[in-house]
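A protein chain is absent from this complex, but the other protein chains hold their places.
Entry: chain A
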Amino acid sequence: MSGTSGTYLGMPAFPAAARDAVRNETLRGNLRHATHTIRDKRAKAVAELDDWARLRAAGRDVKERTLRHLDHYLVQLEESVTAAGGTVHWAADAGEANRIVTGLVKRTGRSEVVKVKSMATQEIGLNEALEAEGIRAYETDLAELIVQLGDDRPSHILVPAIHRNRGEIRDIFRAEMGSWGRAAPAGLSDDPAELAEAARVHLREKFLRAEVGISGANFMVAETGTLVVVESEGNGRMCLTLPETLISVVGIEKVVPTWRDLEVFLQTLPRSSTAERMNPYTSMWTGTTDSDGPRAFHLVLLDNGRTDTLADEVGRQALRCIRCSACLNVCPVYERAGGHAYGSVYPGPIGAILSPQLRGIASEVDASLPYASSLCGACYDVCPVAIDIPEVLVHLRERVVEGGEVTRNGERVTIKPAKGHRGERAVMRAARWALDHPGALRAGQRLASRTRRIHPKRLPGPGRAWSDTRALPEVPAESFRHWWQRTRGGAR
């Protein structure tokens, strides 16, 4: 049961991972089919609301207000949750969050938990941390179950098993369900309704005996202390209401100021993510309620790189994200490369700006992510909170190339330019010098023209990768500057 969330250490850079992915024809077929299906449906669901642009602007504004005064709202949230009978914990990083959750589970005396799909707990590798302490975590979302049973990694925010088609899912269910609990029924076909039924039966016994539930949350209302989980299958409701103890691990950026603010996001999130007017189930709870639901509620507020992201005035907007995954579904790069190539639980355009900010750009994969885009801007167009993803991508590219001041683990540090870009920087420096020195430029151009017959088709050394995919321009027999000097534009 290892590796379902993973920390992605030692992942190859995006281009290397993507190269393998685009050669996998099944994967490309699965992704093309799924993303195109949802793309058209989303457009239709959005077109039903003629005030979409205004809802989007309001969503952006609410998140901006929250982020600019995040300390205020977090303290208010803590007060509200505590007053309603919940307990609030704060975790600066993944290790701290995992220790808190593991400790809470151990105190219940239980050795298994049921989980609602949650990006935050995947990000921190909670399942592995629990496993190391002898606690089994059961994923209950259908796609997460497919990923967990297949000892696989998630490849999409909303549908982590989007890279699997129905036939592959049937094979995984047949082969693996038995070792996790109730086996798949004999003769299980690849009909989606039958597959869903198999998941229902398999998980039922786990829900009914569950004593501890673990979730994330889509929204936390500072004013009231209310948490909101948006879902479809009912596994969320099971985990949120049947256990005695509920532990929710939520990123600090998920807070919204007021109850009323939900009126914006409960309209934009379902239409953006599953292209529905409303998702089948939304659960809202405020602390604990006598005789209804868990007796103990713990909220773990997670930083884990979010404050570092907040410190960047351009990059901060990535924290507005409500994890709808609309940007993945429209992205031409995601559609071809798939989610695994991004080396993070956050794939696609949002992942390309979130991962390098949450984790820093020290690793090869994180430094490559800002380049995993053609900057076409489709992601920005569909984003329900108007995150200008291309703007942040360009900003992060500049940081990768130039280095400079950033915040890491709460400290201001100066980072060096990333390795792969030293050659590029040297070329740019040389070009600047040559353009500042007309004599040298003239001599260089003349030399280039005279030797043009022996120029290679590809650049040698560090420039080779660049010219692998590009044709080198042919050097003319005479430079424009020389031609002009000789003829004055044909006047002589």
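We adopt the following convention: contacts are C-beta pairs under 8 Å (C-beta built on N, C-alpha and C of every residue); 3 or more make two chains touch, one makes a residue touch a chain; residues count from 1.
One rule holds for everything that comes next: contacts and distances are computed from a predicted model.
Visitor: Can you pick, from "Aminomethyltransferase", "LUD domain-containing protein", "Branched-chain amino acid ABC transporter permease" or "Acyltransferase-like protein", the UniProt name of the chain not shown?
Guide: "LUD domain-containing protein"
Visitor: Which one touches the absent chain: A:V46, A:A184 or A:A199?
Guide: Hidden-chain contact among the options goes to A:A199.
Visitor: Tell me which residue among A:F14, A:Y73 or A:Y342 touches the hidden chain in the full complex.
Guide: Of the listed residues, the one touching the omitted chain is A:Y73.
Visitor: Would you mind spotting which of A:M11, A:V46, A:V113 or A:L142 touches the chain that isn't drawn?
Guide: A:L142
Visitor: Any idea which of A:M278, A:A362 or A:V413 touches the chain not displayed?
Guide: A:M278
Visitor: Pick from A:R54, A:R107, A:R452 or A:R481: which residue touches the chain that isn't shown?
Guide: A:R54
Visitor: For chain A, which residues lie in contact with the unshown chain of the complex?
Guide: 30, 33-35, 37-38, 48-51, 54-55, 57-58, 61-62, 64-65, 68-75, 78, 84, 89-92, 96, 140-143, 146, 158-159, 161-162, 165-166, 169, 192-193, 195-197, 199-200, 203-204, 207-209, 221, 223-224, 226, 232-235, 237-238, 241-242, 252, 257, 259-260, 262-264, 266-267, 274, 276-286, 289, 291-293, 301, 303, 307-308, 310-311, 313, 407, 410
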